[in-house]
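Only a single protein chain was left out; the remaining protein chains are all shown in position.
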């Protein structure tokens, strides 16, 4: 994927959900938390409340740990499920494989056993392909399956699909990590609770940053017996923050009145509106089911270049002319419509 | 050091400079940055401004990188100076050795070659003690010397002392990393510029969090030739944040009108006031020179317990009865005086 | 690949070149070295001679380091070319990717950027596919290309092919590591000197174990400037042996009178004889060019099972019915002919 600067015309970015700012309620919560002293590193009432909220929402009997960003969440979440010598099965397109600069290998010393996965979604059959060498000391030993919900292609696992993967993993002695950087978008799409997804994972991340927070993710450890090492690993991984209340306040703002779902729901609706509007546009093909806040579309490369003069978005694959258009909690309906109009107008040109 | 909860009486904490909240100007800058979209991961004007500011202040010809917390800064800063097989010389009392859960060993795979250092300060002589095994493949090979400015005991290296260490290191083929989690306090104490300290390091951190920020540190790489790996290491170390503008805004708020120096100067003055006030109190002995925002004092263990009923602070060494009292940018004069009165009253009891 | 026990009938194994024992000359050299004391860790005359021999043969201006096994050689060789954050490009079929239990990831923290490579051989075009993300901090940064000579499929890069890869890498700022666990077989096949292959690598391994040694490999660092870290990395990687003379004696025995080439030449000739003999056998298809000591063949799965009752060899791919037949320095002509007869007889059965 290639990066472009936001054009000076400064229209709403379709580049990423993290181009958006902070939701006003989140900022208000941060401001409100700025009152007096608080013990550092999480021994404060804000953190107690935020982690209790996520424990309740996820149905975890383990614990919740706030961390600083998505890579931090993924590496910590995987690390606490992995023995020192063990490997991870994931989709070739998984963020941990393609977008984190080799952080999992570098920090955990683990091997990622990748599988080409259509639409970014693993299945028991795909997972099974990487199990052949188990028990042979010459082969990396898979211990954890990492699924991304929603996926890097904007698709979602259904609850049934998650259940099948979890059942297969349990039967195969594998643990499940769920990269939930956009878990809210999946919940909004599936119309399900956090707990209904979380029960199919051993450890999951809950992303705030792409959903209107300033910068916070949570690691949810579903079972008590998996929590023992987490505080130390979080510290070693440089994910323990001193003024934790400001992370916690963000989580609480998202949880209160279901802001997390409303934010994600709006972003999803805007992606849906964009995809629907493309239906009649000749030469523009939506290439994955639109099930969260991303629309992947294939179009003529000259049209891509033309659109990028006024709009910020990423080309996903230069060769095939696939672009990624992302919405956010604050994408205005008007911006979608204006973008659609520009796409349509551009598509008409030769 | 043992931790205690903030007593319900909720007086100003002397527990840590990170018990304080965020300076209003910093919060205002964050709020102001929350306007429209910005490209993620630092390609935004806020980051450009903040890093340019720190480059100018430090006199660096390399680059400035914003990171999330102190451990992140230290591990990244050391990592970019260390070859894969190399070791670090530091004081036994260095934060990287005592307070980061073995993060340097775990993330960098490096060995810390520690030296007992009075008042937390290294000297060329102390450093030289760990150079004996150089060139012998059985011994860990020191490549970097890590100094903390101001130190974990609240003392400061003078510019002359830093210069001697740097000269010695240069002559010995060693690089200098400066852990500047409280660099502002040292600048305020020494009455010097950031550049006057930075010139004695190859890489240094500049701490915002303990100085009124919400959570931001900067890694300053003094020379261009040391910058090549830093972006990738920052990402691998999970220290790259997507909505970078909110880190950058904090730095800019601290730099503007020398807020960083004023915040540190106030905290230092409060520590000085506390130490001065202790002069006449029997049975309370200040054990290190008070040169930043910390006062280390030895007192009767029963008196410690009595004071902890109303005041939050840490016992540094249970055995010897040494406590650490820390001030912050927002410590009121009245709180110091009230605390002093309580200490004096307690000291009078049998 | 699935492992089978050596059948009790104890015919010559076609399972691996490391099923063979030690060449008598190697054992004699070990015995001869067992005379009196020698300083440990390589400061002995045997090591001086062996490393000088390999330096001469390879044309290296750097240094030669003896290590204990193939994985040790590969991890050390890659490690001294890789910056802390950098990644390796290799064929999907590379031993470092498929057969070393994730050692490169675990010990070096590096990511292997794999490419499907027909016959196990990389090309500049295949390498170029993994260079797209260079300079983007989100992507693992390739710095080293690892080629295996001869490959895991028994094929060899021609000198011209190696030259093209090396030129491409040099032009692209990439270093070349050559996994030479079976480098002798390649030299024998190509009829070239060690130096003619070595000049196309920055660092290479020279395998003794599969070529009649008891257990020794050498790391050859072609340029002096790449040697500085090697002694320390070898020690950290647990590849430094105290009684080094016994490793050195093995190398010298292989170098003397070109035993390394004669051993490899014989093994190659036996593989060639086996492949030639298969030409007329119906239902047996040789699937890769036979250019070293391995014959990969596809045959009926029932025939595989039948042959494994009397002969030791590995099934390479259960699904497609591909087996790997390997010869060694000590494979008798008669064993090849007997094996061929059995294969032909089995192939005739229904």
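Every chain is named by a letter (A, B and C) in the order it is written, and numbering of its residues begins at 1.
Assume a residue touches a chain if its C-beta (ideal position, glycine included) is under 8 Å from a C-beta of that chain, and two chains touch if they have at least 3 such contacts.
As the structure is a prediction and not an experimental result, all values here were calculated from the model.
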Omitted chain's touching partners, listed by label: A, B, C
Full-complex touch with the removed chain, picking from A:55, A:121, A:234 or A:303, is A:234
Looking at the full complex, which residue from C:55, C:95, C:189 or C:235 touches the chain that isn't shown here? C:235
Which residue from B:87, B:147, B:176 or B:233 sits in contact with the chain not drawn here? B:87
The one of B:102, B:118 or B:173 in touch with the missing chain is B:102
Sole residue of B:136, B:167 or B:337 that reaches the chain not shown, by the stated touch rule: B:136
Can you list, in ascending order, the chain B residues touching the missing chain? 3, 85, 87, 98-102, 105-107, 109-112, 136-141
Extract the touching residues of chain A with respect to the undisplayed chain. 41, 79, 82-86, 108-109, 137-138, 141, 229, 231-236, 240
Considering the entire assembly, which residues of chain C contact the chain that has been omitted? 3, 5-6, 10, 12-13, 15-16, 18-22, 27, 30-31, 33-40, 43, 68-72, 75, 100-103, 106-107, 209-210, 214-215, 232, 235-243, 246, 312
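By our rule, only the chains that are shown with their structure count from here on.
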Line, ring, star, complete or other: which one describes how these chains touch? complete
Determine the chain that sits nearest the middle of the structure, using the mean of its CA atoms as its centre. A
Using each chain's Cα centroid, which is most distant from the centroid of chain C? B
Chain A to chain B: how many Å between their CA centres? 33
Between the Cα centroids of chain B and chain C the separation in whole angstrom comes to 50
Let me have the rounded angstrom distance from the C-alpha centre of chain A over to the C-alpha centre of chain C, please. 42
Check: chain B positions touching at least 2 other chains come out as 232, 235-236, 240
